[in-house]
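Incomplete set of chains, arranged as in the complex.
Chain nomenclature is as follows: A, B, C and D, assigned in order of appearance, with residue numbering initiated at 1 for each chain independently.
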Amino acid sequence: MNYHWDWMFFFQETDDGLKYYDWILSGLGWTTAVSLASLAVALLLGSVLGVMRTTPRRWLVGLGDAYVDVFRNVPLIVQLFMWFFVVPELVPEKLGIWMKQDLPYIVTAVVGLGLYTAARIAEQVKAGINSLSRGQRNAGLALGFTEWQTYRYVRLPMAYRIVLPALTSEAMNIFKNSAVTYAVGILELYFQYKQIIEKTSQVLEITIVVTSCYFVLAFVMNRLLAFIEARTRVPGLIVGTKGDK
Amino acid sequence: MIEIQNVSKWYGSFQVLTDCTTRVDKGEVVVVCGPSGSGKSTLIKCVNALEPFQKGSVVVDGIAVEDPKTNLPKLRSRVGMVFQHFELFPHMTITDNLAIAQVKVLGRSRDEAVERGLKLLDRVGLKAHAAKFPGQLSGGQQQRVAIARALAMDPICMLFDEPTSALDPEMINEVLDVMVQLAQEGMTMMCVTHEMGFARKVANRVIFMDRGAIVEDAAKEEFFGQPRSERAQTFLAKILNH
Amino acid sequence: MSDFDFSVIAANWAFLAEGLRYTLQVTVTAMVGGILIGTLLALMRLGSITPLRWFAIGYVNVFRSVPLVQVILAFYLILPLVLQMITGKPTPIGAANSAYFTFTIFEAAYYSEIMRSGIQSIPKGQIAAGYALGFTYGQTMRHVVLPQAFRNMLPVLLTQTIILFQDISLVYAIGATDFFGAADKITQRDLRPVEMYTTVAVVYFIICFLLSRLVKRLQTRIAIIR
Amino acid sequence: QLTGTLQKIKDSGAITVGHRESSVPFSYLDANQKPIGYAMDLCAKVVDAIKAELKLPSLQVNYQPVTSQNRIPLMQNGTIDLECGSTTNSVARQQQVGFSVAYFVTSVRLAVRKDSGVKDIGDLDGKPVVTTTGTTSDQLIKMNEKGKTIDVRNIYGKDHADSFLMVESGRAAAFVMDDILLAGLIASSKNPAGFDIVGPSLRDEPYAVMMRKDDAPFKALVDKTLTGLMKSGEAEKLYTKWFMNPIPPRNVNLNFPMSAAVKAAFQHPTDKGVE
C-alpha cells in the first residue's frame, strides 16, 4: 500500500490558527459534554420510566411500555433527525421558529440521545426491580411504607446495585452513540474526525488516534463505574455477576 | 382483634380463597396449616391487605382493611409480619433495618429508633451483630432480626408466614424459641407453620386449609386429638410420621 | 412543510426494498455467525486456559469500547490488505461483502457477553449433575448447559438482534446500500429528506416493534417451561 | 513493459471504477441504480482508451460506489483503479493520490432563500451559515471570517441534503458550497424558484479524475484521453448533455451554462491542485 504516513500533521497549524490536535481536543470536549449530559437525562428519565413500569397502576405501565416501544425501535440517527427537522414543523409556528433559531443545537442533541438511551435504561431499571423478590416489597409495605417509600428505601437501592453492570455498558455506549450527534451539527469528535480526514486525507493516523480516544473514554467510564460498584457493594451479599473485568 | 369474614379471592378465573371465615382474639395464638398451595400465605396476607380480595371483609382492631378509605400504611405499621425468606433489606445494616421504618413511618427520631431497635435485638440475642449486613448472618439469625424489626414497630398483633421453613434444621429452634416466648408474653399471633411441636406448645387454635377453604378450625386439643376431616388426618399423618 | 411529497417513495420503492433485503441478510448472517463465535468466546472466557481467557476478554473489551461506525470503516480498509498479504495479489472484497464480515466479528463480542451471563445463570448443580452422570466437559456443555443458557437468553439475544438490525444503518459509512443507505442516497439525489426520514422511521418502527413483540411472546413461553 | 495500474489491469483482466451515488450530475445512480453522469461518461472514454492501449477489447469493468470519506483509502489499497465523481484536486490530497487534468471547475458561492434578503457575503453578518461537514467549502468561511470583518455563526449539515434543508426550513441564512452542487439541489427542491445562488466566487476548485499516485504511464493515458475530448469539442457536447438538458431520473434541468473557468480549463487543461 503506497500510503504516505505523516504523524506530525497533528501539530500543523490550520486556517483558524489552531493546530489539528486542538480540533481533536475540542471534539473530545464536546463528546464528553454531550455524553455526560445525555447520560444524566437518560438516568433520570429512565429511572422514572422503569419505576412506572413496575407499579400496580395499569395506565402508568402502559405509558412506560409505549415510550420504550417507540424509542427503542427507531434508529438513533433517525430519531435525531426527527427532533431536529420534523418536530419544529409540527409544533406551533412561534415555538418552531424559536426551536430553529434560538435553541442551541446541543440541547436537541442531548434530548435526542438522552431520550433514546432512557428507553434502554428504563428496561434495565425495570428488570432490576423485578429481579428482587416480591417479598421485599411486601416486607416494606408490611412495615407501613407507602408504595413510593418501598421504592425509595427498599427496591431502588438494590435494583441499582443489581443493574450496575448493565448500566456500565449503557454508559459506555452513550459515548459511542454520541458520534451520531454530528448529524445535528454538534462539533464533537466524530465531526472533527471527518473534518480532518477531508482536510488532510491522513486517514489512517487520524483513525488510529480517534479510535483510541473513544477507547479511552469508554475505559474511563468503565473504571469509574467499577469504582462505584466496589464502593456500593454490600458486605456478605453476592449479587449477579461481578461486572466486567 | 382480627376478624375474617367470608373472604374469597380469585386470580383471574382461578379461585385461591373460598369463603374463609375465622377470627383471632386478643392474646390468642392461631396456627394455620395445610398442604402447599392451599392458600395459607394468601389468607394471612389478606389480613394486612398485602393481597387484595374480591369478596368478604377483614377487620383488624376495628378497621376494615378492604375499605378504600382505610389508611393502609398506618394499619400495616400496627400489624407485624414475618416472612418465610426473612426479607431483611440486604443493603442496610441490621441497625438500619430495625430503625428505618420507625423513622420513616412512625416519625420517631433516629436515636430513639436505634435505641428501641437495639433493645429488641438484644432480646433476640443478637446485640453483637448490630453493625453487620444481613448477608453476613445465618438464616436463623436473619429471621430473628426480622422478628425484632417487626416488634420495633410496637405492633398490636403479629403474622408469621412459614418463618422456619427456609431454615437449616439446626436453626429452626432458635427462631421457634423466640416465637414461643412472644406467645407466652401474650402477643396476638397468627402463624402459618408446619412445626407441630410449636403448635402443640403454644397455639390456642389450629386452622387447617385445603384448596383455598378453611376445612378445620378447632381448639388445639381437638385438632391433634381427632381431626374431623379425612384430608386433615392424612395431612397430619404425613407430616408427623417421619 | 405541510406539503409532503411522498411520490419520491413510490418512485424508488424497488431500490428501498433491495436495501431492506440487504439489511435483513446482514442481520441474519451476523446473528447466526455472531452467536456461534460469541458462544465460543464465552466458553473461552469461562474456561481455565489462561491465554484463551485473556484473548476473549481482550476481544470483548476492545470491540465494546469502539464506535461501530469506525470498526466498519477500519475493517473495510484493512481487510483487503490482509487478504493481499495472504493471496499475494490485491483482493478487493467490496463494501457489501465486508459488512457481513465486520458485523459478525463485532456482534460476536456482544453476543458473547450475553451467552456468558446465560451460562453463568445455570446453577452449578446442573453442571455437577451432568458430571455425576458421567458426561465429559464437552458433553455437559453440549447437552446440559448451552441448551439452557441459549433458551434463557433467547429474549436477550433477540433484543440484541434488534439493535443489530438498526445498527446495520451505519454501513452508509462505507457506502454499502442497506435500507437506510438506500434512503439516504435517494435523499441526496432527489432531495425529499423529511418525507424519506419519516418513512424510514415508520418502517424501522414496524419491523422492530413486531420483533420485540415476538421477544415478549417467547419470554412468557420460556417462563412457562421453567 | 507495463507497470503500476496498467499492469494490474492487464493481469486481472478487469478495471474497477469508483463512482459516487448522489453527486448530480457528475456521478450518481439513475432509476435503475446504474451509475451515470458527466464524469461517468468521461471515464467511459478513458476505459475505451485503456482497452485499446492494452489490446483487451473484452476488459471487464467493475463499478464500486465510494463516499467522500473512503475514496482515498480505497484508491490506495487497490480496491478502485479510477475514481470518477466530484473530487476536488487539492495539494493536500496530492500527498496521497494522483489527479488527472481538471474536467470541471466549480466556484464556491452562497445559496439563499429569495425571501431572506441576503444578496452578498456582507448581508450575512451575525447570521447562521451552513456548510456540510467534511467538505472543503467550510475552510472558506473560516478564511473569510478572518479576512473580512463579518461575523457569521457556522453550523454544519451531515450532508448536502441536510444543509440545504437548513436553508429551506429557515435554520440557516445561507449555504456555502460548490455552485454546481447548489444548482443541483435547487433544481431538485420542491420550489426551485424560491432560491438563488448569490455572491462572488469565494474560490475556484478543479474537479479531476483520481488515480494512484506516481503512476506516470497511467496518468499520461488518462490525461491524453481527457485532453483529447476537450480539444475535439466532445467534452463540450457532454457538458451540454448533462448541464443544459433534462437529466434522469426526474428530468430536472440544471440550466448551468459553462462558466469562464470551465472554458479556460478546457482550453488549457491542467492538473494543478488548489491550496
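Definition applied: a residue touches a chain if its C-beta (ideal position, glycine included) is under 8 Å from a C-beta of that chain, and two chains touch if they have at least 3 such contacts.
Quick caveat, the model's predicted, so the values are computed rather than measured.
A.B. asks: Using the labels shown, and knowing each kind appears once here, what does the complete complex look like as a formula?
C.D. replies: Complete complex, expressed with the shown chain labels, is A x1, B x2, C x1, D x1.
Methods note: only the chains that are shown with their structure count from here on.
A.B. asks: From the C-alpha centres, identify the chain that is farthest from subunit C.
C.D. replies: Using the mean of the C-alpha atoms as each chain's centre, the farthest one from subunit C is B.
A.B. asks: Per-chain Cα mean versus the mean over all protein Cα atoms: which chain has them closest together?
C.D. replies: The most central chain, going by mean C-alpha position, is A.
A.B. asks: Can you give the whole-Å distance between the Cα centres of subunit B and subunit D?
C.D. replies: Distance between chain centres, rounded to whole Å: 81 Å.
A.B. asks: If you average the CA atoms of subunit B and of subunit C, how many Å lie between those two points?
C.D. replies: 51
A.B. asks: For subunit C versus subunit D, what separation do you get between their C-alpha means, in angstrom?
C.D. replies: Spacing between the chain centres: roughly 36 Å.
A.B. asks: For subunit C, jot down the residues that touch at least 2 other chains.
C.D. replies: 1, 73, 77, 81, 193-194
A.B. asks: Would you pick out the residues of subunit A that each touch at least 2 other chains?
C.D. replies: As it turns out, subunit A has residues touching two or more other chains at 1, 85, 89, 203-204.
A.B. asks: Mind listing each pair of touching chains for me?
C.D. replies: A-B, A-C, A-D, C-D
A.B. asks: Okay, in this complex, where on subunit D does subunit C touch?
C.D. replies: Going by the criterion above, the answer is residues 8, 11-12, 16, 21-22, 24, 28-29, 31, 33, 64-67, 69-70, 73-74, 77-80, 159-162, 164-165, 169, 185, 188-190, 249-250.
A.B. asks: Quick one: which bits of subunit D touch subunit A in the complex? Just the residue numbers, please.
C.D. replies: Answer in residue numbers: 68-69, 72-73, 76-78, 92-93, 95-97, 128, 133-136, 138-139, 142-143, 146, 155-158, 162, 165, 169-171, 212-214.
A.B. asks: Along subunit C, where are the residues that touch subunit D in the complex?
C.D. replies: By the definition above, subunit C touches subunit D via 1, 3, 5, 11-12, 15, 18, 73, 76-77, 80-81, 84, 89-90, 92, 94-95, 172-177, 184-185, 187-194.
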